[in-house]
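All protein chains of the complex are present and in place, except for one that has been dropped.
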Amino acid sequence: MTDSFEPVIVGFTCNWCSYRAADAAGTARMKYAPNVRLIRLMCSGRLDPTFVMKALASGADGVLITGCHPGDCHYIDQNYKALRRFLLLRRTLKGLGVEPERIKLVWASAAEGLKLTNEINAFVEEIRALGPLHWPKWDSNGHTAEKQPILEVTA
Amino acid sequence: MSEKKPKIGVYVCHCGSNIAGMVDVEAVRDWAQAALGQDGVVVSRDYKFMCSSLGQELIEKDIQELGLERVVVAACSPHLHEKTFRTASERAGLNPYLTELVSIREQVSWVHTDKQVATEKSKALVSGAVHRVAYNTELQPLKVPINPNTLVVGGGIAGIQAALEIANAGFHVYLVEREPSIGGHMAQFDKTFPTLDCSACILTPRMVEAGTHPNITLLTWSEVISVSGYVGNFNVTIKKKARYVNEELCTGCGICVEKCPQKVIDDVYEAGLGYRKVIYTPFAQAVPKYPVLDRPNCTFFKNGKCKACEKFCPTNAIDFTQEDQYLNVEVGNIILATGYDLFDARRVTNYGYGRLPNVFTSLEFERMSNAAGPTGGEITLRDGKTKPETVGIIHCVGSRDKNFNNYCSSICCMQSLKFAHLVKERTGATVYEFYIDMRTPMKAYDEFYQRVLEEGTLFVRGKVAEVTNATHGPHEKGKLIIQVEDTLVGKQRRIPVDMVILSVGMEPRHDAKQVGQMFGISCSSDGWYIERHPKLDPVTTMTEGILIAGCASGPKDIPASVAQGAAAAARVLDKILQKEVELEPIRATVDESKCSGCRICNNLCPFNAISFLDDVGVTRINPALCQGCGTCVAACPAGAISGTGFSNEQIFAQIEGLLMGV
Amino acid sequence: MAAAETVLTQGAGLKKPEDLTLLREVAEATAGVSHLEMCIQCGTCGGSCPSAADMDHTPRALFAMLRAGMREEVLRSNTPWICVSCYHCVVRCPQEVHIADVMYTLKSMAIKAKKYTDSKPPDFSQTFVGMVETFGRSFELGLATRFYLTHQPLRLPGMAGMGLGMLTKKRMNLAPTRIKNIEQLKAILEKAKTLELTA
Amino acid sequence: MNKYLFYPGCSMEGSARAYYESLKAIQPPLALELEEIEDWNCCGATEYLSINLIPAYSLIARNLALAAQQKNGTDTVMAPCSACYLNLEKADYYMAERPALGEKVNEALAAGGLHYDPGTLQIRHLVDVIINDIGLETVKSKVVRPLTGLRVAPYLGCMVPRPDFAKRWSDHEHPSELDDLMKALGAEVIDFPMKTSCCGGHMTQIGPETAYELIRRLVAAAEEHQADIMVTMCPMCQMNLDAYQGETNRHFGTNYHMPIVFFTQLMAVAFGIDPKQAGFGLELVSAKEALARIGLNVPEEAKPAAPRRKPEGLPMPKPLPKKYASGQAVAEE
Partner (left out) sequence: MSEKPKFAMYWAASCGGCEISVLNIGEKILDVDAHFEPVFWPVAVDSKYKDVEAMEDGSILLTLWNGGIRNQENEHIAHLLRRKSKILVAFGSCATEGCVPGLANLYPVEEIFSTAYHTVSTDNPQGIHPQPVVQVPEGTLTIPAMNPVLKTLAQVVDVDYFMPGCPPEPHQIAAVIDLVIAVLEGKAQLPPKGAVIGAGNSTVCDECPRARNVKHITAFKRIQDVAPLDPTLCILEQGVPCNGPATRSGCNARCPRVGAQCIGCYGPAEGVLDYGARLITAFASVVDAKEPEEIEAILDGIPDPVGQFYRFNLADSLLRAGVPAWKKNGH
């Protein structure tokens, strides 16, 4: 493992809580690791497991999923659905050879900028410890190609 | 992706030095032009303040002259300026939903410390948005009519103010109050700081006005039990608890109260310090004037005998058969002015409240000093006779303390100063104030502090460690001992007093969370309702059509609560006068040719927007009910549901863009 | 940040340069998360302390001195040695400062720096620890006699009645008890003595 | 049958013998099974922490590691001594709160072939176990000699209700557990305002003037509230208030006589057990009068004789040699 490994993490945020928590963290000038790139969804319930797979397949080393605290969902209780999907996805990823620790679900309300930044910092370190996500070598001639474009999508 | 790329313009904002101080804005601009050219970027510019009118004109000009089909602005959070830039695009003839805002301020420049890394992250975020925006589609906002009626929940001073403002503008208000009378906490106070106005004298006229206003339907002794619908079109069910008094017939003469033989401790209005009858109006100036019968304590309901109230009622208004009523009302906007609970001082066991008789709470003291209160305004010990010679007032009880509430309750310093003044004025006692910091920042507040200093109140800087009856010697016998470090002296002191007043803080209502969930708004970690923006939008919430005023969003004094009530009313009136409201066109739709009728999605929608059509065996989504969360979109195993604004294609493209070059 | 720490400012009214690393040093050497930096100087600790009257500074004042970098004065203070570990201040502190644990840290720092003014308390602790390290158990009689002989011979006459009472009632054993695997304990403590708690 | 791993602590065999004996006496009626942690060592009291942090916590953690190995159908360690209870709980808590501490302690433990993962064990005090596991109803059902008319001042001391990392106690300042237990025995319980105030701790040794004042306050408050007897759950509190009450009287010129015994002793007599078997008579401030109020006579043990000729009447062991040959000066237990 090289010392200079900087994990790349895609984060999915809920428009109503965690995205605003990120705004709040910014407004309060809280400093945190720059490794997470956020995507705004309307709700953690929108999180299709495909997004996570797509992110991992496209080069992310980890995926952070954030939503409102249980019981606080802007859409009543959709975050519970996110929770269920997350749990089943994590099991499946393990079977697929991706360490389940590479995905993390965090509840952060709009008021919890500090919590969000702490979670981000912790997650970046966890992923750093895991190292880069390794992919199967694809070249049929046995050449060890570097990370392949994984986006060969059949119709 | 072989289809022709739409022409995209990228605009990177310096935000003065807010962004440019930590992000190499020019580098991002150049990179977008060079690296994202193949993805459709035809122009990339930077500007000092993109949100200024000159910045906006830059974008408008490019749309018109270069024929831009998509716009990406890298600046601040979309929650601040998305509307600004979308409106600018619209002025130039581009559908507003074809413009995306990337947050490189809140998410980059303000939170990172390495300029190079921050610049790289900005590029990635811009790339994500560029890839995404190519898949944005033209959308039209959904317009729905606004019902001009308004529901105000909570009849304290904030709710009364809000209701009156709206009613005076000519629109109808349902004012719902859980207690038998409106007035809230303010009705319990004796004097108000810093002016020492008589609280009742200034409040009563407002209460009467609210009670008699033709545009206000006053529903006291009532609670909202369910809410459905959305901005402009809420459907609310209100439970009107049985009063056992026919409001049509009652004249409020008070004979029933007089004749009722049963007395109970009044835990609400008198804060447990006084008594009331079982059939009662909480206080003389109560609005409405009709009494309420307290069923669990009523002798008739318990033993089947008594009915004294009925016998003596001159208008036959007592009705023991009355039942709870359920009203359905339709309103366009809702203002929650649900107020606060007092911190329960018994939790600070080292202050002895509940164990040591002569430890009082601030509300008990308010009642005691009120001429209409249980002692007729006499300040006495718990025995009801003895005047205290020495009184200690303790600040920050339950506030600014990680064991209880972290926040400052903001009113306690002033309230304590008011108490010191009243004690001095009424008893001439020696008064100590124990404080951590004196906080007197509003108009004429510090002047009041000066006045109380002048009156000879003894200020001790130190958070009181304990109030005890355990003596260290005969000189302390029979006294309450306040043990405290006088931090300005650097020594521990034990100060014997006769009476202790705990200036207890404010807490969110015990049921704030459940009430919030019913109305679809959330609470901060402290439990107060979260405003849309703490500075710029303090009376609206994340949920369109639900507003908050007064202490529901945090501790406030009377002037601030009144201002918020009026502000919330102004926001509601603005909505009503627009007659319609535009909703974000983020909605889910089902491609019925792909839907197999598996019914996986059928239990997912809390807004009942999803229905199954038995005859054709497919699921359909009602766009008026859909709130756009996207949970069903994510769930559909057949990929038959798609969501506007956040489509799979948009998200996939954004992921690819974010990770470009990784 | 780093620059600010290395620059020693001449504090107004303080004779020595301020030592701005002191607070952090104490916090890091304290078990648990001390929250020492969170002190708002409210005085709850000083007000709660049952033995505050005998302290030269209240705990609150001591924390202010830590902030001001007054290393010498803090380590010479009798305050930590007067602390009776009653935890009243700990549970009442509105900022959750682990006051009692900070006192332990200050004591061990004072011992290491040999700064304490009264040698009784550290000697008592060390005598106690010596017994424990030797036997694995405490030995009240040995502790008492040895400690009193060294430090408070004048107190012995007064104590005799009590000591005799304890002995006749068999509440003090004449000989120490020793654990079986004392070698294991010694190995653990030897190793532990080579370790230090840092961030 | 309620079963626990048992950490007696050093004082149970010495100054708090009455506690140990009465505990043994009430075990059968309460169906309380205790399995002593094999080869436990001293917890270091409040002393080791003052000297050196990592060794202090390693000393405590050796007990936790041994207990975790021994787990025999239970993961709860019961400690009757307040200081031991606090130290064990504190080590468990801080090793988790400050992972760096946990790592260092385990590094040290490894030198003895041991390891402890914080959170493995529950650390509980005897009173907590009696009230919450065995239950007051069971206690009541065993009472054959109710303590009717005996005015008891419940005195918990500091280290059990505070800092209370695991939030097991009803309050830090005025917890009700000991009151409830005494009421279950039929005693008249006074609202003792100093029930969690400090007894002086080790200040009786190193700063007696400080300690005497704290002892005086407690005894005075008990007397002011007309208590017949104080009841405690802490060996240190009992020792300070009992053994140093005479010293305190001498220091202030007062004449307090306030017996203080362990709660288990009162439980035992309420359960009909002979006072002697319950450790009565071992206290220096005699509880005879108090027991007489419930119709019990205590056999008087040998009274401490007045010091003979020389003031240095205490038998003096020799100063500790630098090194101990194993087993020589050590008594078999």
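Lettered A, B, C and D in written order, each chain numbered from 1.
One rule holds for everything that comes next: a residue touches a chain if its C-beta (ideal position, glycine included) is under 8 Å from a C-beta of that chain, and two chains touch if they have at least 3 such contacts.
Model, not experiment: these values are computed from the prediction.
Though it is not drawn, the left-out chain touches A, B in the full complex.
Within the full complex, the residue among B:G272, B:G377, B:G597 or B:G645 touching the omitted chain is B:G597. Among A:D23, A:D48, A:D72 or A:E112, only A:D48 touches the chain that is left out of the view.
Residues of subunit A that touch the chain left out of view are 1, 48-50, 53-54, 56-57, 70, 77, 80-81, 83-85, 87-89, 91-93, 95-99, 130-131, 133-140, 142, 150, 152-155.
Listed here are the subunit B residues that touch the chain not shown: 593-604, 612, 617, 631, 634-640, 648, 652.
Just so it is clear, only the chains that are shown with their structure count from here on.
Annotation: 48 Å between the Cα-based centres of subunit B and subunit C.
Residues of subunit A in contact with at least two other chains: none. The multi-chain contact residues of subunit D, meaning those touching 2 or more other chains, are 172-173, 197. Against subunit B, the residues of subunit D that register as touching in their complex are 171-174, 191, 193-194, 197, 217, 220-221, 224. Taken in their complex, subunit B has these residues touching subunit C: 350, 396, 400-403, 436, 461-466, 483-487, 490-492. If you check the complex, the residues on subunit B that touch subunit D are 349-350, 355, 466, 468-472.
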